[in-house]
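Here the complex is missing a single protein chain, while all its other protein chains stay put.
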Amino acid sequence: MNNTTNTNYTNFYQVKTKHKGLLAWLLTTDHKRIGIMYLISILSFFLVGLTFAFLMRLEMLTPGPTIVDAQTYNSFFTLHGMIMVFLFIIPGIPAVFGNFFLPLQIGAEDVAFPRLNLFSYHLYLTGAFLALYSLIFQTHIDTGWTFYVPYSLRTGTDVTLPLMAAFILGFSSILTGLNFVTTCHRMRVKGMKMFEMPLFTWALYSTAWIQVVATPIIGITIVLVLLERSFGFGIFDPTIGGDPVLYQHLFWIYSHPAVYIMAIPAFGVISDIIATFSRKSVFGYKVMAYSTIAIAFIGYVVWAHHMFTSGMSDTARTVFSFLTFFVAIPTGVKVFNWVATLWRGTIVLSSPMLMALSAIFLFSIGGLTGLHLGSISTDIHLHDTYFVIAHFHYVIIGGILSMFIAAMHFWFPKMFGKMHNEKVAKIGVVLYFIGANVLYFPMFIMGYMGMPRRYFDYLPEFQIYHVISTVGSWILIASILLMFTNLLIAIFKGKPVGSNPWGAKTLEWTMPSPPPLLNFIETPVPSHDPYDYHGHDERNFEDVKYIENKENDIINQENS
Amino acid sequence: MFEQTSRYSSTVDSAMLYITVISVLMLLLITVAMIYFVIKYRASKNPIPTQYHGNVAIEVTWIIIPTLLVMSMFYYGYKDFSDLRNTEKFDEEYFVTAKMWNWDFKYENGTVTDTLFVPVGKTLKFNITSLDVLHSFYIPAFRIKEDAVPGSNGFVVITPEKTGEYDIACAEYCGLNHWNMYKKFIVMEQDEYYAWVESQGGKDKEEVNTTEEKSAESDSNEMSENKEN
Amino acid sequence: MSTTSVDAHGHSNNHAGHGYGDNNQLYVHFHRDDYGSKFGMWLFLFTEVLLFGGLFVLYYGYRIAYPHDYHNAAMELNIVMGAVNTLVLLTSSLTMVLSIVALRRKSIKTSLFYLIVTFGFGATFCVNKYFEWSAKIHHGIFPGSMELRETRPAGEVVFFGLYYLMTGLHTFHVIVGMVVMVFCFIFIRTGTINSDKYIVLENAGLYWHLVDLIWIFLFPLFYLLH
Partner (left out) sequence: MSGHNEHTSVDTHEHLPSYGKNVMIWLVLVALTALTVTVASVDLGNYTFFVAMLIASIKAMLVINIFMHIKYDDILMKSILLACGLVFTVIFIMYSFDLFNRYTG
């Protein structure tokens, strides 16, 4: 395998196409270009969502109105929730890194349905612009991202466009999922079995299944709310005969599995990164693959733990609480296996690795506090308080966003053929870790003390925690901007790198970076273990240079 | 804020403590192992990795032990919850009606107030409903919460063991003034409370004009007196 | 809505390239995976099933909540209309299959004939539905009507709400299926679909059977259970 840049090929950025300029991108069916387009759009929407988060935290700095009034605050948290959930975190890793790396990891030249893939990007873009337009310019939508009836039926603000946007985005998600499942089954390179796919691909595969089987439910639910608002079918409106609790059932039948649509790809990224930077096969590969599927499946039977106080029957509360705890087991197994992978490895603390380790810690906090929320009696106290906010932000910021950023750093050399500044990136990771803890830990305490969520104002005894939390938000945002800027600079000024700077073993690293149009110059030969780290070490980045010298010294000593 | 106001609140807190302690131990285990491995097996110290593909015994262990732990957590939560819900006998009953953005508290004798007065040491049942959208009846100090759903009834049962003033909040987003539905929950000495209830004699809260409360107030007065005996 | 795209795109790789008539890499990309297309189609059908699934879940929930209202409301639906529509759809499913069989046996004419017949049955279904709905609307039974809101109990409002939603969504699928058939007809005529490459027609058939399948459940749930 060569580490030098292969100059005898045209990479996918340079390929001349039928269309010119922007159209060469917008009408491409190349999965890599679609991946890059997703990256750009998703990050832009992320920054919008981040702005609302920043404004919300600023508002909570002091009791009473600080910068905005209650109505505006209510629309802020709705906007923040909708943008982050539907535009950023659900498509997030699968749409960007899944599109780019799923075919590469299984040795395919594209996804199974390339045009469908492009169509689903167009749907995403349409939905996103519809959402942004209606959210920002047209209305102060104030229902929260959950659209609970009957409030969403009664509110004077316009929820029609955002709901349509969510519906379109849902379809985009379904089509991506459908595409990925077919790709995993049909496009694997000759010689690669299902249980020889990298764990990131496994994660995408399970996620894709959830997307296919759960998303239609939210689709129909959204349509029902729209029709209910326009015609009064009486399906959800309690004044005509509907039952708001059934809405919550339908909503969470999708939205709980959606949590795993967000989380499972992040788990896949952690697995790949940990294996790469420990130079070891992932501990218990099969168990990891099975646990991914297990999480995806158990996700369907626990949705009503979001509804312990909703007036659901007591039996249902008990049964759902019981089953909820079973999610903890495959998740726990994953965490233990990651830690076990470190054991007797050769660990290099590069920025993606550092981020992955911090993600394991932060995600563990998020996951373990999930136990408080799974147990009925404690959930009744903690439900809809800041405890819940802290819990899911630890999961999302600590486990998912951080892995999105780690994936950006990890695959950056492959996507752009350049290397970023590792020192700045590491500073960013440390700041991110501090920021996330300072921002969200006080929320656990507030929640336990009884501070309900979605409150514009609060009792004076909570102020100290809110102040700490707001300061944390500044640190977190600074770190995110730092890391993004670092990567942006590297696109233009980074040092060119070879095909495999990290010395990783999965198939995406066997081609030159950035990849050529149809990915593989020669048909790749997969090994039976996707993380087969026996043999020569071809790592080539700054941190390792010095280590390699040492390694050689040791080997020489041993030999002599 | 962390004070114990009823037997229920202390059992919830101990369940909370139990889960937290186990969680912290787990977290410490993971973190310490992680940091130890990162230091011990750093590339400069351990340049050649030892390949392990898994170990069935270890993996089975860390499937079984967490399963047992989480099942115990489930049991704790479930036990407290069934205490909360399956209390058959209660001394006083209240009708809590939520609406945008206010609470009405109706007593058995028909009195309606917007501050909830209750006697200490009695088992109280709150029937909760809503007139418009979803709300949630939340008393942080007693660790209870139940959604107010328009068109149906929910309930919670508690036995306050300490007099004092506590907050009632709305915990389900309900619009503009969702944050401003704080009301007082006042636990009084029993004799003080019954004297107060009697003095109210089924009076409506001035600003509330509901018609249904007028009926059967004398009956319920007698009932509450009977219960005292 | 995107069925056509699944068919079309699943099949799109038959002709060369990814839309790159590029100079740098002369590469003609033949990728045809009929099995993959069918697999994708099945996945799409699952999403359709689950889409209706949400409505079935609601139907089931309110059936348990309002058994008597459901009972009374179902009495008002016309069994004969429902039964006729069931037969129409079942028969159209048969003719759809026969169209595929004929195509695979290389009798293009027979195949086109059966396709037209299937289309005709689809249209018959829609016409029937139109008369059925207008009769109901004529009696003041439609979502948001005064009749429903003021004189009927909650369960009946919900029942008729679901009736309009589920049969409406189903009829929408029938229409989409008919549009797909028009495309198939054109493709068979132009030879894009032939006895060797019949996967598009087969996928259209799968979609049409799904429409039939859903009606098989809608019919007893709305018309028969009283």
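Which chain is which? They are A, B and C, in the order written, and residues in each are numbered from 1.
Here is the rule we use: contacts are C-beta pairs under 8 Å (C-beta built on N, C-alpha and C of every residue); 3 or more make two chains touch, one makes a residue touch a chain.
Keep in mind that what you see is a predicted model, and the values were worked out from it rather than measured.
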| remark: Going by the whole complex, the chain not shown touches A, C
| query | Which residue from A:His80, A:Arg186 or A:Lys414 sits in contact with the chain not drawn here? | reply | A:Arg186
| message | Could you pull out which residues of subunit A are in touch with the chain that's been left out? | response | 107-109, 185-190, 209, 213, 245, 249, 253, 297, 300-301, 303-304, 311-316, 319-320, 518, 520, 523-524
| task | Just the residue numbers, please: which parts of subunit C touch the chain that's not shown? | result | 27, 30-36, 38-39, 42-43, 46, 49-50, 53, 57, 60-61, 64-65, 79, 83, 86-87, 90-91, 93-94, 96-98, 101, 104-105, 199, 205-206, 209-210, 212-213, 216-217, 219-221, 224-226
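Here is the rule we use: only the chains that are shown with their structure count from here on.
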| said: Need the CA-centroid distance for the pair subunit B / subunit C, whole Å please. | reply: 48
| field | For subunit A paired with subunit B, centre-to-centre distance based on mean C-alpha positions, whole Å | value | 33
| What positions in subunit B touch 2 or more of the other chains? | none
| Residues of subunit C engaged with two or more neighbouring chains | none
| message | So in the complex, the part of subunit C that touches subunit A is made up of which residues? | response | 1-2, 5-6, 8-10, 12-13, 18-25, 27, 29, 31, 33, 35-36, 39-40, 43-44, 46-48, 50-55, 57-58, 61-62, 65-66, 143-144, 148-149, 153-155, 157-158, 161-162, 164-165
| field | Complex contact set, residues of subunit A against subunit B | value | 70-71, 74, 142-144, 148, 150-151, 154-155, 238-239, 243-245, 278-281, 283-287, 309-311, 314, 317-318, 321-322, 325-326, 328-329, 332-333, 335-337, 339-340, 342-349, 357, 360-361, 364-365, 368-369, 371-372, 374-381, 383-385, 448-450, 452-459, 461, 529, 533-534, 544, 546-547, 550-551, 554-555
| query | subunit C touches which residues of subunit A in the complex? | reply | 10, 14-18, 27-30, 109-110, 112-116, 119, 171, 174-175, 177-179, 181-182, 185-187, 212-217, 219-221, 224, 227, 231-235, 240-243, 246, 249-250, 253, 516-518
